[in-house]
Structures are given as structure tokens and as C-alpha cells.
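If you scroll down you'll find the structure; I have some questions about it.
With one protein chain held back, the other chains of the complex are shown just where they sit.
Then we have chain A:
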């Protein structure tokens, strides 16, 4: 086992606010590297889709395979450092997404991070992907605790309660499809291209009427979600219109779907804000780009006098800057990982900061 002894021996001296962290995120499709100061100032945030990888590498890059990460990771690191205008020697730590995510994809980022950590003799911080999405909000606003985070993306739909900095309690999650996934599946059913979320959002915003679809509230006190039934309702509506030969307006169907999703997301997060006495509501994850959701949450927050924070789009989708922001929490504690740590494809958010909570739903 290899441990960076010169660091773990003197953790007390490291409890400080200032950090310059290089962060790596490769949990899924995007290869991203960022340089972040003090967990809130982004010096650079490179995402693989920003540069012409196809041209540079002379071929089509597969959407998911870890090979894409292998191909682009070193280039992304170089570009992130160059863009930040720093020297590698100035870095205090390397942060990397440890999980959750695709095992092969995570390994590429973690191996690159370990190599840098070893070469530069600086600590490494394994970071939780969802903690990253939540702390993306700190890149634009100071966080005031307690707060509630609504995490909505292609792979996640969660409500997280944070009593204080770095304390995460999962109070609600999807029991079947993630909200972004439900959008993609509905888009596919009505013949829209992938990724379908933005198309459904646009159709829904343009439609004058809505097809009435069910809301899945589950138990009255539950913060969990279920979108599978709604997906089936959309498919049934399509099937029935086909069988009866009555055309169905796809815009009206999209609006019915979107209204159902948004009603449930808004209602459950606002209820959590009230029950937990939250000072802020943080919207996080790729679906935070959905115009209907932003508008509905903004209107409801204003009406209820709740402070709502929504990061700009580049910090909503997967990016490394958010990983740097979350890793700063561990930097302050001097809580580093040894070089033999493993990726964790189904990493629990509640366990990341070393807390164990029994109160699971």
C-alpha cells in the first residue's frame, strides 16, 4: 500500500481555506478537467465536447467507452492548466470523481489523478459526483445552511438535505427512472432525436393545451419519485390514439408530460424546504437546464419567499469544476485518500464525508 506519508502526518497544518485544486471528472460521457481556487473560483473548466476531439484524433469518438476518456484525458489536463495560467507545481491537490458512475470511465480519471498526485507529490481527494453537482452552486453563490438540493439529471433524481457544510442526507430518490431518462424515453416514443430533453421542453413550452396525465405522488410524506407510471401513461396515450385512428398532438402530450414532472418536482422540493427549514433551494444536474422547470421553480420560490440558486448551464451538466468545488470540503479537513483507493460505481453520497446515517428511505 502506498500512502503519501509526508501529508497524512501533518493534517492539522492543512486545515485552511485556501486551495488550488486540479479536478478530473470522467464518470460518464464527458471528459472534463478544471482548475478551481478555494472551492469557488473557476480558473478553467474544460469539457471534452468543447474541443474538436474528432479532428485532433482523426476518428469518431465513441459516446461512452472509456477509450474516449483515455484518448482525451492528458490533452484535457494540459489545456485546463494552460487556460488557468498556472504551473503544475502550484497545485495543492488533485481531485477526482470516485463514483457513482461507469466503472471503466471512472478508472481512467482516477488513474490519471493518481499519476499526477504521485508525480507532483500532492494529496489526492476522491470525490462524490453528486456532491459535485450540489457544490456547483458554490461556484456562483455562498451556500447558507440548512439547505435543500434538488438533483435532476439523466442518471439521478434526488432530494438532499444539508444541515451544515458537507453533511448530506438523501431524503428522496427515484424508485425507477431518473427524470432525464424519462424525458429521453418520452422523446423517443414521440419520435424526437436523442438527447430528447430539450426537444420535449421546447414542444411543451410551445403547446397551447396539455394532455391530462397522472401525477405520481407516492405516500403523502414521501420525497421519493416515480416516473415509470407517467412514461407508461404517455405510451398508452400514443397507443390508444393509434388504435382509434385519432391523431394526438405531440406538443400537447409533451406539455402534459412536462407539467406532471414539474408539478411533482416543485411540490416535493418546496415541501422539503419547509419541513427542514431550509434557507436555500439548490437546483443541480443537467435537467436544471429545462426551461419549464426553471420557470416553475423560480415562480414558486418567489411566491413562497425561498432563495433559489440555479447554476449556469456549464456547471449543471457534468463538469470538473464542480468536483473541485466539492473536493475543497475535504481539503479543509485534510481528509485525503491514499493512492490505493478504488473507484466506487455505486458510491453512497451519505458515506462520502465519512458520515453514516441509518435513516434511509
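A few comments on the model shown:
In this section, a residue touches a chain if its C-beta (ideal position, glycine included) is under 8 Å from a C-beta of that chain, and two chains touch if they have at least 3 such contacts; residues count from 1.
Everything that follows uses one rule, which is that contacts and distances are computed from a predicted model.
Protein name for the hidden chain, per its UniProt entry and selected from "Peptide/nickel transport system ATP-binding protein", "ABC transporter permease subunit", "Rod shape-determining protein MreD" or "tRNA threonylcarbamoyladenosine biosynthesis protein TsaE": "tRNA threonylcarbamoyladenosine biosynthesis protein TsaE". Screening A:67, A:274 or A:291 for touch with the missing chain picks out A:67. Which of A:16, A:236 or A:298 touches the hidden chain is settled by the complete complex: it is A:236.
Check A:32, A:174 or A:216 against the missing chain and you find that the one touching it is A:174.
In the complete assembly, the contact with the undisplayed chain comes from A:228, out of A:79, A:141 or A:228. Residue A:100 is the one among A:100, A:132, A:197 or A:324 that touches the chain missing from this view. Looking at chain A, the residues touching the absent chain are 28, 62-67, 100-104, 154-155, 173-178, 180-181, 185, 188-189, 224, 228, 231-232, 235-236, 239, 345-346.
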